[in-house]
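Rest of the complex left out; these chains stay put.
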Amino acid sequence: MGHRIAVAGASGYAGGELLRLLAAHPDLDVVAVSAHANAGQRVGDVHPHLRSLADRVFVETTPEALADVDLLFLALPHGASAGLAAQLPPGVKVVDLGSDHRLTDPAAYARYYDGDFAPAWTYGLPELPGQRAAIAAAERVANTGCHAAASILAIAPLLAAGVASPDDVVVTSTSGTSGAGRSPAVRLLGSEVMGDLTAYKVGAHRHAPEIKQATGVRTLTFVPVLAPMPRGILATVALRPVSATGAADVRAVLADAYAGEPFVRVLPEGRQPRTSATTGSNSVQLQAAVDEDSGRILVTSALDNLGKGAAGQAVQLANLMLHLDETAGLPVDGIAP
Amino acid sequence: MGHRIAVAGASGYAGGELLRLLAAHPDLDVVAVSAHANAGQRVGDVHPHLRSLADRVFVETTPEALADVDLLFLALPHGASAGLAAQLPPGVKVVDLGSDHRLTDPAAYARYYDGDFAPAWTYGLPELPGQRAAIAAAERVANTGCHAAASILAIAPLLAAGVASPDDVVVTSTSGTSGAGRSPAVRLLGSEVMGDLTAYKVGAHRHAPEIKQATGVRTLTFVPVLAPMPRGILATVALRPVSATGAADVRAVLADAYAGEPFVRVLPEGRQPRTSATTGSNSVQLQAAVDEDSGRILVTSALDNLGKGAAGQAVQLANLMLHLDETAGLPVDGIAP
C-alpha cells in the first residue's frame, strides 16, 4: 500500500503529466482526481494517452473530495490554490504547481499578479543549497515555474560561486506550447503555432521575480518565446563574468554544483542541450560557453516544461516530503526521437 | 541480478528505443551494445536522451562481443541478421527486429527482398491466437514490422470471426519519420518532411506479404504514407463485410479478441485512435466503424512505430521468452501532449 495521493485540476497538461507519472510510481496511489469543466468525465476521455487510469472519473474540486490523502497536488489556475489549501485538515501535505505561493515579496507579487498576496511556501527546487532538507521538512511546498526552473538551475551556482555577476543577466527562454495551457485560444491552434516563433509578454514576464528571488540576480532581462513543439524549454542565459573566465572553468562550477544530483547533468564539452533529450523525463541538461566576442558567460539549459518544469518536479518534491527515494517513479531518460 | 541482454545495432532509432526500455526494465540487464559506424562512441553521444546509459560504449557487432548473454536483440539492417544468428552458441535466445526471418514463403521473400531467403522464425505477435505460447517456447523470434503490426491487429480478429472477407482489404498506413530510419538522406531532412505528406513504395510495399501471412488476407492493397511527426502509425483499414454488419458488432468482435490483452485496447464508441496517445508506450488503440455509403468495415489502428511497432514489441517478446511477466518494463500510458 502506497501513500494516498490526490490531484486537483488534473485535466490540464501539467495535471495529465502528473497522473502519468503517478500511475507508474511504485509508492504512490492516486485516490482522487478533480477537474472543473471536466468533472464527471472519465480520465480516458480527457487524457486519451492515460490508459492505466482511463476509467477513473474526475470529481469536483472541493476540500471534501480531496482531503482524505497523505499528499495533495494542486494544478489549479492562478489564484485558486490558497483558498483550497486553507480548507484542508492538518496533516495533508500539499505541493502547489501554481504560482500562488512562490513569491516572498508582496510588492513583486502585486506587480505581476492580480488578487491578494498569499504567503510564500517552501520553495520547491531541491537542487538549491539547503533546499532539499527544507522541502523534506515542509508540509506545504511551492513548485517552481517551468521557465524559472530552466533559468535558476543555469544561474544559481555561478552566482553562488562568485563567477558571474548578479547584475544584468539576460535570458531568452523558448518553450513548447503545452506551457501555455490547454484552454482553447486561436493563438494556440495548431494552424497558428506550427511554423511560427513569437515572443510574448516581452518586457514583463511573471517568471522574472521568481528567478531573481531564487538566485540573487539583481537585474534580469527575460524574454519568453513560443516554439512549434508540444514540450520543452531551452533557456539561453548570458551572464557577466566577475573576472575573465573560460568555458572550462564555468563548466567546472556547474559540474561541481550538480555532482551527485540525479536529474541535472552538465554535458561533456562539445555537446549542447537538446530539449528532445529530456522529453517525458525529469532531466535537465546544461552546457556552458564563453562568448569569444563579449566575454559573457553563456549557459544553455534544456528541460521538459511538463517534467522538471512542472509534474516531474512535483513528484520529486512529493518523494522528499513523504521521505521516499527522491528519484522514485521519475525517469531520467527522455523519449526520442 | 536480471537476465543478461545484448543489443546489436543499437545506434538507430529502434535500437535506441530498445535501450531506453531496457534501462528501465526491472529484470533485464544490458551487458553489451553494438553498432557499426558508431562503434567506439559512447551511448550518450549517439542517443543524447539516454542519460542512464550515457557512458556505455558501443562495441563492434561480432558474435564474440554479443554471445555471452541470455537474450540478444538484433536491430540490424536487412540481410545482416541471419549471418550473425548462425554464429551464436546454443542457448542464446534471439529477437530479430529486422525483416530477415518474418516470411515463410521463399517466393514472397524473393519478390520484395534481395539476397538469400532465410527460414522464418516464430512470428512475434503474441496477440495472435496460439502465438503467445509459441513465442514462450521459441529460441528465435522474428519481431513484426511496424506497419504490419498496426494492420494485423486491426484485421486478424475480423477474418478469424468470419465477419470480414479476406479479399480486397485496402489499407492506408501513415507513419512518422523514425520508421524511415536514421541514415542521412535529403528526403528525410526536417526541412523536407515538416509540412509534407507523401506516399512511398506505392504498389509494392514489403509489409504486404507479412500482413497477408499473419492474417489470411488474400488480396491486399497497401499504401504507406510518411507524415511530419517523429513517431506513430495510423492505419485506416477498409474491409468487406461478409454480410451486412454494424459498427457495434465489429467493435464487439475486436473487444472480444483483445479482452484481457494488456496492450491492445478497443476504444469506447465515439473516440478515434490517436497516435499521440501511444507515444513511448507499448499500447495499441483500435476503433471500428461501418461506412454509411459503402457498407465497408473501417478499422482504425494507432500505435507507436518504435513501441508496439518495434522495440516495445521486442521487449514483450523477450519477457515471454524469458518467462517473465509479459508486461514487465512496458508502459501502457503514452506521453502526451
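Couple of notes before you dig in:
Per-chain residue numbering starts at 1, and chain names A and B are given in the order in which the chains are listed.
We adopt the following convention: contacts are C-beta pairs under 8 Å (C-beta built on N, C-alpha and C of every residue); 3 or more make two chains touch, one makes a residue touch a chain.
What you are looking at is a predicted structure, and each value in this text was computed from that prediction instead of being measured.
Here 2 identical chains are displayed in place, and the whole complex they belong to in this file is assembled from 4 copies in total.
In this section, only the chains that are shown with their structure count from here on.
Inter-chain centre distance (subunit A to subunit B, centres taken as mean C-alpha positions): 35 Å. Against subunit B, in their complex, subunit A makes its touches with residues 13, 16, 20, 23-24, 44-45, 47-53, 177-178, 194-195, 230-231, 265, 268, 271, 274, 276-281, 283, 285, 331-337.
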